[in-house]
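Every protein chain but one is kept in place in this view of the complex.
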Amino acid sequence: MAAGAPVVLEVRDLRAYLYTRWGVVRAVDGVSFALREGETLGLVGESGCGKTMTGLSLVRLLPEPAGRIVDGQVLLEGEDLLTKSEPEMRYVRGRRMSMILQDPQTSLNPVFTIGDQILEALRQGRADGGRSLVARAEDALRRVKVAAPEQRMRAYPHQMSGGMKQRVVGAIAVAGEPRVLIADEPTTALDVTIQLQYLALLKEIQARTRLAMLFITHDFGIVARMCDRVAVMYAGRIVETGPTRALFRAPRHPYTEALMASVPRMEGAVTRLPSIEGQPPPLHDLPTGCRFADRCAYVDDRCRREYPPTMAIGPAHEAACWRIERSPSSR
Amino acid sequence: MRSRTLWALALGGVLAAGELSAVHAADKDTLVIALDTLGAQVMDPIMDTRAPHAHYQAPIWDSLVGFDLENGGIGPGVAERWQLAADGQSWTFYLRKGQRFHNGDPVTAQDVKFSLERVMSPESISSGAAALRRAVDRIEVVDDLTVRVYTKGVIPQFAASLSRAVFMEGSVMPKKYIETVGAKGFRDKPIGSGPWKFVRSVPGDRIEYEAVTYPHWRGTPQFKRLTLLLVPEQSTRLAMVRTGEAAIASIGPEAVKEARAGGMKIVSVPGTMQAVYQFWGLYRPEAKSSPLNDVRVREALSLAIDRQQIIDHVMGKEARWPMPFAAFKYSSDMTIPRWEDWSRSALRYDPARAKQLLAEAGHANGFTMTFWNTALPGTPFMVPIGEAVAGFWEKMGVKVEMKTVEWGAFDPMGRGEQKGLVGTASMYRTAGRPEPVPRYATTFVSKGVQHVFGDPQNCPALCVEADKAYEAIVAEKDDAKRTAATNRMIELVAKSWIAVPIVEGMGTWAVNPRSVGYFKPIPGRHEFGDVTERMPRPDQKPWP
Amino acid sequence: MARVEDRIDVELAAATAADDAAHPRPRGDFARLPWGSFVIIAVLILVAVLAPLIAPHSPTEQSLPDKLLPPAWEAGGSTRHLLGTDVLGRDVLSRLLYGARVSLIVAAVALLAGGGIGLAVGIVSGYLGGRTDSFLMRTVDATLTFPTILIALLLAVSLGPGLKTIAIAITVLIWARFARVVRGEVLAVKTRDFVALARVHGCSHLRIMAVHIVPNVLNTFMVLLTLHIGFVIIIEASLSFLGAGIPPPTPSWGQMVSDGRSHIASAWWLSVVPGAAIMLVVLAFNLFGDWLRDWLDPRLRQV
Partner (left out) sequence: MQRFVLRRLAQSVLLLFVLALVVFALARVSGNPADLLLREDATQEDRAHLLKALGLDRPVHEQLYLFLAGALRGDLGESIRYRKPATEVFFERLPNTLQLLPLAMVGALVIAIPLGVLAAAYRGTIVDRISGAVAVLGIATPSFWLGIVLIYVFSIRLGLLPSSRMGGPSHYVLPTITLGLFLVAGMMRLVRSSLLEVMGSEFVKLARLKGLSQTVVIWKHCLPNALIPVTTLFGVYFALLITGAIVTETVFAWPGVGRLTYEAVIFRDYPLLQAVILLKAIIVLGVNLGVDIVYAYLDPRVRYA
């Protein structure tokens, strides 16, 4: 646990909206969190809560021309990425911050060989004059545990399995030795056995390079295994952040509580998994007060009137819910 | 990285940057003529059939009978003079001395006999071959410069039919040369006795000739080389003359205004054709009830047409008042002045009289008729003329159902049963020929192809009279009697109003005065095949 | 491993579909309604329908003395003939109005007939696949290799020129282009789950094709219709240039452009006016087609 490690990435009140035909979708509506070197922060929530958009906003790859970042700061080692010009931003991508996407099938360019696509990434990275680029590419493949890298270099994407391709994408992502790696549900498209291998690989890479990782997922099993800390997102905002153990043991925000309850447990009889009634509010006309109000068991009129501030609960553990104020330590 | 290099190659294919030098006018020694068609472009007189062949075959081959250059019709050719025997059964031709083929062989009577027999041979598809086969009994070489042709019966116009004024069947071909190199060899390297030697033929594009170096009886060319270009699109031909890429271009009357606007000179060849309209199969039972069967209605239809407006506006003044059917100012065997007066009065524009005639015939408020509008090859302006005629008839209250058809589709309808044409009118044409009689046979004689008066099975009074009149002309040896008989035939047709001339068309050419000097065309002959040897250079004879 | 043959066909069909029905993604921007093209198309239809009422003269009424009058605003022009007169003194404006009717009829008949056949063949070929598919597609290839102008010429020459012949000739050629694109769409739609589901429920092939396949293919089909309007009018113009177009005296834009071509210098309006009309209509239908494609955008399928 790298509690005392320096903060690599700090996001303050980030807002990113999508201007569509049906109105302005406030996908990311005031997100703040910090990420330390060597640490893995899980960004969790139902699909459509804005976690992918948050990831894309960090690397400023929102879908043009609809998506636009309207407010907030993204401080990478103290520098605010939102003020950088596109060429400056290009230098950041791949070298200081990188990303792994969800579907390996479409992440690699079908007409170029694997070798070409890695070499291209390496050429962007720091000039490591020591060994030739090809040798470094083969090392990169070896590091992600791809067998016989020499042959693999000449292969085309369609000749490799999903798992193999995701490893290559991983190799590409870390080729530039970035300080921060954003993994947007990298294993969702893989089957379980390959998933575990891939997560172990990411852990190993992180251990070796001390890079900070933002792990976006909706799978709590992965969160438990991978993440040091967790931030739970709902309707465009983070409702609770804290150490993984604390959240699993004693979730304080009603939404986190409900989420934890709906995760099947190994121990104990499992009759019927509880689920949360209702739907998350549409992101293009959000209610004024707390957005979980309609579905919250402990809702009162204050929750509906006013959005609750984020309140500290424990060490590096905070949540945005009026209930906390009413009973500071329920434990 | 194979695919990347492949695409770089494709993108790199930059358009060949040719030198954009100013357009060079054709060099001074070459006479360039842009034509709308080169026919079959086969260098062999027996292989092409339609008129265009006179463009490209005339420069190389002389014709047994030549032209009267001043006012059209026939004149001396390879044969200086010719004589019809007393019994009218044979013609004797006396050849000009000292004529030579391009390979040096002398032109003799054997060549003439060989040529005529070659035209009549089975593999010849020359359009006049059939007429020649019907006319010629046998050919006899009297001596090197005299040849006698025995005809089946008396054929007064036989000599004329061996002249380019009529058709191509009179071309004289080298006997020895063809027998040595064979037909294929002859077509690849053609030899003739004309003022131009063959250089090269590029199919669908052009034919090049070279002037002979010795004086020639038809005229010694002023230019060293002659090039005939095939340029199908009229606006392109016009552009070529304006830029000097061509000296002369064939154009239609509608382009005359455009040509003059571009500073080009206009050369009009008088009497090249006659645009006519005619009624088909009125004698047939199924057309019995048609209003067109009433001669007053037919005369009214002619009086309804303002021919002067058609000449001035549709033809842009490139046309003349017509003579009677198939007759021209240079026609033989007819009294020209009489028929000039007739056409002035009978073909006048008189809508009042026309209305009166229609009323008399019981069609005061008009009737409905079908009118086939088409254009024969080489005279596309027939369609606008047809539209103008229909317009005049519509003004007279006649409801005209016009069907514009491409010539290839219309022509077959006029043969055999003529099913589609019975009881209808159509545009048609008579070509500029010195004698009208053969053309009358085609249309009015019962055995003729069009037989508009009647056919052998159904030949009413008019048809019988026409047959008798035609027989009288054909068998008549005495000139005066034949002229009277011809006048009788023309009058018969004129009074029937079944085949009516509209305007006398002219061949129109656009000329670049800086490329070729002033020259006069041969009346009646649209093609310049027999004129190129007399075209002067611009400095020799400037345009008026 | 899909057979290469199918791979290519799918890719080609998708590509052609991409050509005609591609849409930019993501769909954030608001597709403005193409008011311009709506207006032009409305005017065109109005003109075609009301031609007899609004045309100043009858399109075939000749007055030879005032032939080749320039448009009213030019020197020598007369207000009686706003857009001047042609070689036979007929009013260009009236012929333009009546010509709209002819061009629209030819386009409508050819596109509906050709499109209809193409739609049917495309659906059957795409849905059934296998031998029928390759047979139909080879027929499509054959039709595409057969020269457009030639078929029209042969038909005009054998059946006699006229509106009907032109429509048939264009229909014979259009259906192949529609069939190929529709087939591509059907291949894409066929693999979707709801088709399998329908089959599981025991629907007959015919019902599946009609109920499930057609609606999904309809928007591409509609777009193709609009984009091919231009193609049809140009074909008609080229046929007139080659002398196999709509015969006089019926006015048609293609014939007018073709007739006017030899008067470019002295009477430019004879071909420029109908040419501009054709361009305006084609532009309008293309913009309408683009807008239609965006509006009917399968994006609805993605949400």
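Going in written order, the chains are labelled A, B and C, and every chain counts its residues from 1.
Keep in mind that, in the parts below, a residue touches a chain if its C-beta (ideal position, glycine included) is under 8 Å from a C-beta of that chain, and two chains touch if they have at least 3 such contacts.
None of these values were measured; they are calculated from a predicted model.
Asker: Mind giving the shown chains that are in contact with the missing chain?
Answerer: A, B, C
Asker: Which one touches the absent chain: B:182, B:408 or B:456?
Answerer: Of all options in B:182, B:408 or B:456, contact with the hidden chain holds for B:408.
Asker: Of A:10, A:46, A:77 or A:103, which one is in contact with the hidden chain?
Answerer: Missing-chain contact among the listed residues: A:103.
Asker: Of the residues A:31, A:92 or A:320, which one touches the chain left out of the display?
Answerer: Reading the full complex, the residue touching the unseen chain is A:92.
Asker: Need a quick check: the contact residues on chain B for the chain that isn't drawn.
Answerer: Residue positions of chain B that touch the missing chain: 2-4, 6-7, 10-11, 13-23, 39-42, 44, 47, 49-50, 122-125, 127-131, 167, 187, 202-205, 229-233, 235-236, 239-240, 242-243, 245, 262, 377, 406-409, 411-412, 415-416, 431, 438-439, 441-442, 447-450.
Asker: Please identify, in ascending order, the residues of chain A that touch the omitted chain?
Answerer: Per the touch rule, chain A residues meeting the hidden chain are 59, 61, 65, 86-87, 90-95, 98-99, 101, 103, 106-112, 120-121, 124, 156, 158-159, 169, 172-173, 176.
Asker: Please output the residues of chain C touching the missing chain, sorted low to high.
Answerer: Touch set of chain C with respect to the missing chain: 1-5, 7-8, 11-12, 14-16, 18-20, 22-26, 29, 134, 138, 141-142, 144-151, 153-154, 157-158, 230-231, 234, 237-238, 241-242, 254, 257-258, 261, 264-265, 271, 275, 278-279, 282-283, 286-287, 290.
The rule is simple: only the chains that are shown with their structure count from here on.
Asker: Report the chain whose CA-based centre is farthest from the CA-based centre of chain A.
Answerer: Centroid comparison gives B as the farthest chain from chain A.
Asker: Can you identify the chain nearest the overall CA centroid, using each chain's own CA centroid?
Answerer: Looking at where each chain's C-alpha mean falls, the closest to the middle is C.
Asker: Could you state the distance in Å from the CA-based centre of chain A to that of chain C?
Answerer: Going by mean C-alpha positions, chain A sits 51 Å from chain C.
Asker: Roughly how far is chain A from chain B, going centre to centre by Cα mean, in whole Å?
Answerer: Using C-alpha averages as centres, the distance is 89 Å.
Asker: Please list all residues of chain C that touch 2 or more other chains.
Answerer: none
Asker: Using the touch rule from the top, collect the residues of chain B that touch chain C in their complex.
Answerer: Result: residues 234-235, 238, 252, 254-255, 257-258, 261-262, 306, 309-310, 312-314, 373, 383-384, 387-388, 390-391, 394, 402-406, 408-409 of chain B touch chain C.
Asker: Which bits of chain C are touching chain B when the two form their complex?
Answerer: 60-62, 64-65, 67-68, 87-89, 156-158, 160-161, 243-244, 247-249, 261-266
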